[in-house]
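One chain of protein is taken out of this complex; the other chains stay put.
On to chain A.
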Amino acid sequence: MSYELIGITVLWTFLYGYLIVASIDFGAGFFSYYSRITNNKHKVHHMIQRYLSPVWEVTNVFLVFFFVGIVGFFPDTAYYYGSALLIPGSISIILIALRGSYYAFATYGSKDSHLYTFLYGGTGLLIPASLTTVLTVAVGGYVSVEENHVQLLYGELFTSIYSWSVVALAIVSVLFISGSFMTFYAHKAGDQPALDLLRKYALAWSFPTIIACVIAFFGMNQRNPSHFQNMTDLSWLYGLSVVFFLAAVILIWKRKRYGLAFIFVMLQFATAFFAYGAAHLPYLLYPHLTIYDGVTNDAMAISLIIVFIAGLLLLIPSLYLLMRLFLFDTNYVKGHEADKKA
């Protein structure tokens, strides 16, 4: 495998990781707010808090990892995307900043405020919407490149059906992924009222998710036919994705094996996400930049890969410890330890 491919695979994997953990986090914020305004707060709020408190920063790091990594492996992306995405990028930053800090203010500041929960819930949906701009732009046709000047075509972006279908897809997937994870977590916690409510959320968002997926899939045909052609060549992966989706929904519907159901959800998104990524290659920004002309020098690529492996050796055991203590520790999950925080 060439450095370019290793690099992009690593980055894409981290982006996938972010997609999953951030969706859980974003959706949880929304559910937390939604259950508050529908007077179901007492059912889920504490459980959601218990999961989120120790992990929110870790979620953030996945994102940082991706954009620092892509500048390291493919420095030219900094030039193209950096120049084009000033406004959507800045808006994402502002939303992430508000979300992260108000989460901390609400949780550690020990004041339960309506505004904090609202900010936390609202940004949870706006961030994925604004972040997907990057993926949309990468498909091509939304950026003009002339003589040292890269510009985002806002008119094109805002009037394009494709870009809105991706936004819709992002939002519903967030709610579906989060709903199915939280159902599993509630089940582990043995919290029946929360389980019932969250299971309802998960099921409610399941079919909108698959419909949005299908719309975005076929929307690509008009947007970028060559990319679409690549995607249809990988249609078996997309088919597999649908199978995983159905399996997950059936399990949740039948109230069985919530853990396995969530793994199916992860697989559903993994297959679709990697198929999408593979079809995108070799372009980083269609048609201006490919992984081959955007890549860094060999010395840097090797050292980044070495650091990456060393980093994983350090992080995997640490993440395992984190998960053992908070995700798979029945006492903690059930909330017996919850009041002893900090």
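What to note about this one:
We adopt the following convention: a residue touches a chain if its C-beta (ideal position, glycine included) is under 8 Å from a C-beta of that chain, and two chains touch if they have at least 3 such contacts; residues count from 1.
Here, contacts and distances are computed from a predicted model.
Per its UniProt entry, the chain excluded from the display bears the name "Cytochrome d ubiquinol oxidase subunit I", taken from "Branched-chain amino acid ABC transporter permease", "Cytochrome d ubiquinol oxidase subunit I", "Nitrate reductase-like protein NarX" or "Tryptophan synthase beta chain".
Touch with the chain omitted from the figure is made, among A:9, A:60 or A:230, by A:60. Considering the whole complex, the residue from A:2, A:101, A:144 or A:229 that touches the absent chain is A:101. The missing chain, though absent from the display, is touched by one residue of A:9, A:40, A:83 or A:290; that residue is A:83. Not every partner is drawn; the one left out touches chain A at residues 53-55, 57-58, 60-61, 63-65, 67-69, 71-76, 78-83, 85-87, 89-90, 92-94, 96-105, 108-111, 148-151, 296-297, 299-300, 303-304, 307-308, 311, 314-315, 318-319, 321-322, 325-326, 337, 340-342.
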